[in-house]
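Before I ask anything, here is the structure I am working with.
All protein chains but one are shown at their positions in the complex.
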Amino acid sequence: MVEFQYVRPNNVDGALAWLNEPGVKSRPLAGSTDMAILLRADPHLCDRVVDISLIPELHRIERRDDQVIIGAAATFSEVLENPLVQQTAPLLAQACRQVGAVQIRNMGTLGGNVCNAAACADSLPALVCLDALAHVRAADGERDWSVSELILSPNHTLVPPGGLLVSFRYRIPLPGSRSVFLKLGRRNALAISRLTVAALGRLDEQGRVAEVRIAAGAASPRFNRFKAAEDSLIGRLPTAELYQDAAHRVAEEMIHITGRRWSTEFKEPALEALVCRALALVFETPGSELQEGA
Amino acid sequence: MKIDFTLNGASVSVEAPASTSLLNVLRDNLGLTGTKQGCGIGECGACSVLLDGRLVNSCLVLAPQVGGREVVTIEGVRGLEGGANDLQQAFIDCGAVQCGYCTPGMVLAGEALLASNPQPSRQQIREAIAGNLCRCTGYQQIVDAIEATARRRRAKVGHD
Partner (left out) sequence: MTETRYVGKPASRVDALEKVLGTAKYIDDYRLPGMLVARALRSTLPHACIIRIDITRALKVPGVHAVITSEDFIDHGRFGYPVQDMFMLAYQRVRYAGDAIAAVAAEDEESLQAGLDAIQVELEPLPGVFDPQAALQPDAPIVGERPWDAPDLPHGNLLNHYRVRKGEADEALAACEVTLSGEYATLHQEHAYLETEGALAVPSSDGKGVTVYANCQSPFLNRGNIVQTLGLAPESVRVIQPVVGGAFGGKDDLLYQTSGQVAKLALLAGRPVKMTFSREESLIASYKRDAVRMKIELGANHDGSLLASRIHVLVDSGGYASITPFTAWRSSIHAMGPYRYAACQVDTDAAYTNNGYSGACRGFGNPEVCVGIEQAIDELAERLGMDPIEFRLRNCLRPGDATPHGQVLGDDVALAECLEKVRQISDWDHRRSAIAKAQGGPSRPGEIRRGLGVAAMFHGLSLGAEGADFAVSTLAVDPDNSITLTSGLTDYGNGSRTVFTLIAAETLGLQPERFVMPRPDTETSIESGPTVASRATILGGNATRLVAMKLDSILVGSAADLLGCSPAQVARHAEQYVGPHEEAATFEEVVQHARRKGLELSVQGRWEAPEIAWSFEKGSGEPYFAYHFGAQVAEVQVDTGTGKVDVTGFWAAHDTGTVIFPQGVLGQLFGGIAQGLGYALMERVDYDHGFIQNTNFDEYLIPTALDVPDMVGAFVEKPFAPGPFGAKNIGEPSMVPAAPAILNAIYQATGRRIRQLPANLEQVLLAHDLRKEGDDRACKLGLHGK
């Protein structure tokens, strides 16, 4: 019985060398919460697993000028506990906090969540809302993709064979920004997301919407911000009717992408309700704004 | 392959295929059956152990991943004289044990929580054990046991 090989490189260069050895089907192993299940179902999934979960540079969470960099092997727990993330991107901390349960959060990684690219992955709408970029290194070089572009369809990303997603970065939202992540599941923990909504926004001095970003999860096979809905909000005074209108546009966009499916009868009204609630939280919750110089 | 790690404070070495889960290494290779299998897919927490101090589902950890690291199982949770520690005794006193199958995982979840948060609210306790399913107790007495232990440990620290 041929078993797979397990290797644990100390750095990314080492990992890339293992992943790109010709003739050997290799896969990276991060938190293993997804991989362990795949391997249980198919022990012949690959010839070699390359454990990147302990490579120090892949866990770094730091600020560089106006950007926050997060190593791709940072666990959900590390991300949600990090003060920099909590201050600059509350929605990402909230998203990580609502993944599964503490055991899953202690092992699962942001990078693994993105690369597995499940339609219900919780980190994706938050990262998309942050216009996060994914930095990918491959044997022949490296490049960035927006997380939005990176996800092609459920379980399919642009990460090339032999490539490794090494970090994410997002520009720190402007002072006065608020963000929120809402998750709807069938129970309050260990729940696959039925729908998620990530929203970020900022009002100008007249109290009108200066900036707004909206993304959703478990709503469509790809992850993009809902531009039409966002545009409808810019420059307007936030009201319940305005949120309702924007929410309706989000639901319309979802149906435009997916068509009417068996679950649409539920997802359409539920998504609208969640978007309304998210926008109300973003534009009306006092005291949770990002401060100057954070 | 050979996997060397620290288990309940002592060095151990096992020989197992890379695909073996940590759960199976503990139960089959090392004969430590206190850690339980409930579902095999990380959805019930019966297999919970501490890995470098963090609560994880051992059914989802590939055994080689613990090489060079520290694992604590329920067999490593003991009072000074080798019997129940204060948290385990609180479980007994509060009626938090019925069939007992979730209990090892719950005890470890409680220990993991109290190590990072000595003054948890009941809601925080519930969040800390939300990944451990129990079908017998309805959770309340488990929350009571962890809460009582937190209070007792804080009081002890206060007097020292």
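Labels for the chains are A and B, by order of writing; each one numbers its residues from 1.
Assume a residue touches a chain if its C-beta (ideal position, glycine included) is under 8 Å from a C-beta of that chain, and two chains touch if they have at least 3 such contacts.
Predicted model, so just to flag it, every value in this text is computed and none were measured.
Novice: List the residues of chain B that touch the chain left out of this view.
Specialist: Those residues of chain B that touch the unshown chain are 27, 31, 33-41, 43-44, 46, 73-75, 77-78, 83-84, 88-89, 91-104, 107, 122, 125-127, 129-143.
Novice: Considering the entire assembly, which residues of chain A contact the chain that has been omitted?
Specialist: 1, 41, 101, 184, 186-192, 194-195, 244, 262-263, 265-266, 269-270, 272-274, 276-277
Basically, only the chains that are shown with their structure count from here on.
Novice: Which stretch or stretches of chain A touch chain B in the complex?
Specialist: By the definition above, chain A touches chain B via 3-6, 8, 29, 32-33, 35-37, 39-40, 43, 49, 51, 53, 77, 100-104, 106-107, 188-190.
Novice: Using the touch rule from the top, collect the residues of chain B that touch chain A in their complex.
Specialist: The contact residues of chain B facing chain A are 1, 17-19, 21, 40-43, 45, 48, 51, 54-57, 59-62, 64-65, 67, 109, 112, 127-128, 130-133.
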